[in-house]
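Every protein chain of the complex appears in place save one, which is left out.
Moving on, here comes chain A:
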Amino acid sequence: MSNPSKVTKAEDDTQGRASVAGARKPGATFEPRIVAFLCKWCSSAGSDLAGVSRIQYSANATPITIPCSGSVSPMYILSAFNKGADGVLISGCHPGDCHYMEGNYLARRKLYLVKELLQFIGLESERFRMSWVSAAEGAKFAEVVDEFVEDLRVLGPQNRLKAKR
């Protein structure tokens, strides 16, 4: 992988488990787990750029590359929370820059409704986030993730929608 700061799946898994276990142990610091759905045309490349530019940022986000922010089904988000994500980030191209012309506009409308609905049932509003990050905005990507991690640290682990298995 060309991105040194991007964690591999295996590393991330151990880290995630450690963080879940850590959250239960008093005194241990809580490492939030973020599932980040990144558009392959922009934000995914933006995260790569953050990596190759050797920007230091939190390694708490598990990136999942998707073809377009418009392709995000609300089920991805619900499923991520169900499986224990502390936060979900969706990142796509700036308005006007969509590779498919209007995917991000459709995403914006759809995800606005998802955000409102999640808040309505009482999920903390900080847990679901959307950003526009272009392929040239490595620094912005790092900033978005860092900010998200900080906010989630304050909130603590997400237990409301997490499956109690």
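One rule holds for everything that comes next: a contact is a pair of C-beta atoms (placed from the backbone, for glycine too) under 8 Å apart; a residue touches a chain by one contact, two chains touch by 3 or more; residues count from 1.
In this section, contacts and distances are computed from a predicted model.
*Asks:* When one chain of this assembly is omitted, its UniProt record names it as which of these: "ATP-binding cassette domain-containing protein", "Paraquat-inducible protein A", "Hydrogenase" or "Nitrite reductase small subunit NirD"?
*Replies:* "Hydrogenase"
*Asks:* Kindly note down the residues of chain A that lie in touch with the hidden chain.
*Replies:* The list for chain A reads 74-75, 78-79, 82, 95, 102, 105-106, 108-110, 112-125, 129-132, 144, 147, 160-164.
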